[in-house]
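Got a structure here, written out as structure tokens. Questions coming.
Note that this complex is displayed minus one protein chain, with the remaining chains in position.
Letters A, B and C mark the chains in the order given here, with residues in each chain numbered from 1 onward.
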Amino acid sequence: MIYIFALFLLTLLVITAIAIVRAEDLFVAVILTSIFSLLMAINFFILDAADVALTEAAVGAGVTTVIFLCALALTGDREKPQKEGRKGGQKIALVIVGVLALLIIYSTFDNPQLGDPDAPVHQHVAPWYLEKTPQYMDFPNVVTAILSSFRGYDTLGEVFVVFAACIGVLFILGVSPPRKSMQVNVKQSGLRHHLIPQVVGRLLIPFIVLFGLYTQFHGEYGPGGGFQAGALIATGVILYALLEGEAEALRAVPRRVLLGMVVGGALLYGSVGIVCMLMGGAFLDYSVLAADPVWGQQLGILIIEAGVGMAVCGALLSIFHAFAARERVS
Amino acid sequence: MKLLELLGYFNYWVFAILLAVGLYAVISKTNLIKKLIGLSIFQSAVFLMYITMDKVEGGTAPIIQAGVENPIFSNPLPQVLILTAIVVGVSTLSLGLAMVVRIKECYGTIEENEILDAD
Amino acid sequence: MIDLALDILSWILLTLGGVCVLIGGIGGLRLPNFYTRIHAASLTDTMATLLIFIGIILQAGFTLASLKLFAIMLFLLLTGPTATYALANAALLSGLKPGPGRSGLKPDAGTAKDKTKENSPE
Partner (left out) sequence: MYILVAIAILVTMVLAVVRALMGPTVYDRVLAVNVFGTKTVLLLSVIAFLSGRPDFLDLALAYALINMVGILAVLEFFQNRSQRNSKAKND
């Protein structure tokens, strides 16, 4: 039964994607992107990927929309109509991607079907992970175990990619913008004079941050972990920035704290690996951190998840402030 | 039965179509932000394919429950890869948007052909 | 006996919730202009949410899950009307006038307002 739901939702996904590409108003495209993200999250949930769905929810519902809207405010939200001369080129492009899609669809008939337990993916390392997680780490969420311990190198790399992207945005948008006379009054920015969003938003912010901390520290037992928690807490602070104005949020969480979180999180992750080496294990082999290897694993995972959470939260917030500050000056 | 067998491939078809739609936006639209939106659709298509691969018939999410005997779990490995990829996707997307903002400030437009004309 | 009564009550609530959701969805599609559609949306945001969640809570019994359900219901009841208010306010700010019939129904009126100026010289 639930597969029929998935069928419906996947069809909606395709329709939404086509509508996004066809929309000439970029603002409409961004609005439809948030529907796309919601549909994606439900599909992930139906396909048994609760952690991934939570990540998509945490990132797609708040951060993506806000960053897109900030960029649109800076660049203008209308796509220029295509010139007549390019129409032919578009037709060629349509034919090419159509042929590509047909080729991929043709090739999928060699793939294992959805849910086939004998598929090659399920034969390799996954059963070993499922079997060894209770033994090595003694907690139920296998996804967190793989993320932070079995494939810790991978996650270290991803954290450094987030770090690098954040630094890149700060470099690109950090230069002083071209001078313009229009200066938005700081007192008027934000939703200061809208009483209802003010009250409800102020009520919600502590709960969002609390829920973020819950996903951070409950990640070993349910869906959650550093990535989701970082995005959720960042969303909470972004909500504060929307309500009180961006400058006020920057006063609550200053820029150097954000940079400290980005750098500190990445460093914390790396230094746990080096401490492991100093204590006689391999890089990111947490078993040596405590006398009991299971405790060592749990301690190591707790610390590096905290590092991931700090780095992601700091990076997303720095990116948001970089965009929003430019909007304020220009 | 035949129809049901075909429906087992439906997720892959959606993956293929989304891939094509995203690619079309990237190669045929001149607006840079539209290109980035296309890129993120393309990215989501890849996510969908990975998550499709992890499903096991009758399985549940790979979080071990106490007191359930002979549980079947879906494959956790693709989930780990995609989980990190989503967050990385957002940060790289904002890097692209930052570049677009700078281009707008330097050239006054974000249409690709006008930028090429201006050069 | 009490179990049976609770069961029946929860099924009734769930059915009513489903009906409310449907009515809201159809209203959102069929009503003539934006400010009337908000009414349909608010029906699904509050009434349907309340009915469906109370129905599920009665089914779940007194567990951690029902506590979470209660929290979800509370947050939805808080945020749904707030978001609708914000939206109506944004519409009013950018000059979409409330009125009977299909008034204010210029295609994409909100953005078209300042767009017409940009596009007209071409």
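The rule is short, and it goes like this: a residue touches a chain if its C-beta (ideal position, glycine included) is under 8 Å from a C-beta of that chain, and two chains touch if they have at least 3 such contacts.
This one's a predicted model, so the numbers in the text were calculated from it and none came from an experiment.
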| item | value |
| --- | --- |
| Omitted chain - touching chains that are shown | A, B, C |
| Omitted-chain contact residue, chosen from A:G115, A:G168 or A:P223 | A:P223 |
| Contact set of subunit A toward the excluded chain (per top definition) | 1-2, 5, 8-9, 12, 15-16, 19, 25, 27-28, 31-32, 34-35, 38, 41-42, 45-46, 50, 53-54, 57-58, 61-62, 65-66, 69, 72-73, 181-182, 184, 188-191, 194, 197, 200-201, 204, 207-208, 211, 215, 222-224, 228, 232, 235-236, 238-239, 242-243, 327 |
| Residues of subunit C (touch criterion as defined above) contacting the omitted chain | 11, 14-15, 17-19, 21-22, 24-26, 28-29, 34, 37-38, 41, 44-45, 48-49, 52-53, 55-56, 59-60, 63-65, 68-69, 71-72, 75-76, 79-80, 82-84, 86-87, 89-91, 93-94, 96, 104-111, 114 |
| On subunit B, residues whose C-beta touches the chain left out of the figure | 60-61, 63, 65 |
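In this section, only the chains that are shown with their structure count from here on.
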| item | value |
| --- | --- |
| Distance from subunit C to subunit B - Cα centre to Cα centre, in angstrom | 29 |
| Subunit A-subunit B separation of Cα centroids, rounded to whole Å | 12 |
| Overlap residues in subunit A, where contacts from two or more other chains coincide | none |
| Where subunit B touches two or more other chains, by residue | none |
| Subunit A residues within the subunit C interface of the complex | 25, 27-28, 77-78, 191, 194, 196-197, 200-201, 203-204, 207 |
| Residue ranges of subunit B touching subunit A (in the complex, touch as defined) | 5, 7-25, 27-31, 33-34, 37-38, 40-41, 44, 47-48, 51-66, 72-88, 90-95, 97-102, 104-105, 110-111, 113-114 |
| For the subunit A and subunit B complex, residues of the former touching the latter | 3, 6-7, 10-11, 13-14, 17-18, 20-21, 26, 29-30, 33, 36, 40, 43-44, 47-52, 55-56, 59, 63-64, 67-68, 71-72, 74-76, 79-80, 82-83, 86, 89-90, 93-94, 96-98, 100-101, 104-105, 108-109, 111, 113-117, 119, 121-122, 125-126, 129-130, 133-134, 140-143, 146-147, 151, 154-155, 158, 161-162, 165-166, 168-169, 172-173, 177-178, 221-223, 225, 227, 230-231, 312, 315-316, 319, 322-323, 326, 330 |
